[in-house]
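As you look at this complex, bear in mind that one protein chain is not there, while each of the others sits in place.
For chain A:
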Amino acid sequence: MSFVEYSEFIQEGDVAIIFLGHDSMMPVKVQQGAQTQTRYGVVRHSKDLIGQRFGTKVTCSKGGWVYVLHPTPELWTLILPHRTQILYTTDIANITMMLELKPGSVVCESGTGSGSLSHAILRTIAPTGHLHTVEFHQQRAEKAAEEFREHRVDHLVTVRNQDVCKEGFGVTGVADAVFLDIPSPWEAIRHAKNGMKRQGGRVCSFSPCIEQVQKTCEALADEGFEEISTLEVLLRVHDVRSITLPLPDFGSDRPLETPTDTPVPSNASVLCKTTTPPRDMAGHTGYLTFATKPSV
């Protein structure tokens, strides 16, 4: 198992994902003799996990059951321990495509945060690319590096504990793409430019506030970036439902036989298969600003 390569069978040391139900999952570190408590009972690693196929149904001690899934960056984003606010799959998908990431891409990222985007980038640039990720918070940087090791992707990433606005990414002239999710991205644009290949590349900045976006766009234009474009994306979920709608009773169109006849009430209803929106939805995550560094 790794986050960048599928495998068929669960082995000791793997990270597996226990699926309990819709929107309810948890990661487990598979170990001989270990046990994991779930609301359906106990999952015994040696018996239920090791040697089983990913995707199998596991019956727990209380009789309930769960599925064990192979980790993916998308599943990880939903269950990872938050050290910071994270990026979700909708934004990540657009960032990946708009930065033109693919196997072999070299990417610079700051801040690493909780590693949600980092895992998605690593999956896309494997096996020949590299991610240089910068995090100014020491513990977060260490935790991220630890997770990359556990997830068997550490050979593809270098974590640096420094301030990108002051010291840059630690590399120059190598990146195909740069991603910024920091409070003052305009202060890192010069470093982004230096980190990128001389022949050009793509940059993206994610900011929750429009004032940040304005300052960043100005900095990008000043540094000669082209194709500056700002957008936002949101995901709308449609919950599939079967609904029954009662039909109104407008009475019979025939005159009553005798005055004492009462019209028979109709219980007719119609069954519809449709979708309804959830009560709330994410209305804003952040603005995504993209630009191209022109070839010099």
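The rule we apply is simple: a residue touches a chain if its C-beta (ideal position, glycine included) is under 8 Å from a C-beta of that chain, and two chains touch if they have at least 3 such contacts; residues count from 1.
Here is the rule we go by: contacts and distances are computed from a predicted model.
For the omitted chain of this complex, the UniProt record lists the protein as "tRNA (adenine(58)-N(1))-methyltransferase non-catalytic subunit TRM6", which is one of "T-complex protein 1 subunit theta", "tRNA (adenine(58)-N(1))-methyltransferase non-catalytic subunit TRM6", "General transcription factor IIA, 1-like" or "Mitochondrial inner membrane protease ATP23".
Taking the complete complex into account, A:Arg123 is the one of A:His45, A:Arg123 or A:Arg140 that touches the chain left out. Checked against the hidden chain, the listed residues A:Ser46, A:Asn94, A:Asn161 or A:Asn194 yield one contact partner: A:Asn94. The chain omitted from view is touched by exactly one of A:Pro73, A:Gly115 or A:Gly168, namely A:Pro73. The chain not shown here touches chain A at positions 4-6, 8, 19, 21-23, 53-57, 67-70, 72-74, 78, 88-90, 92-94, 96-98, 100, 102-104, 120, 123-124, 126-128, 199-200, 210, 213-214, 217-218, 228-244, 273-276, 278-282, 284-285, 287, 289, 292, 294-296.
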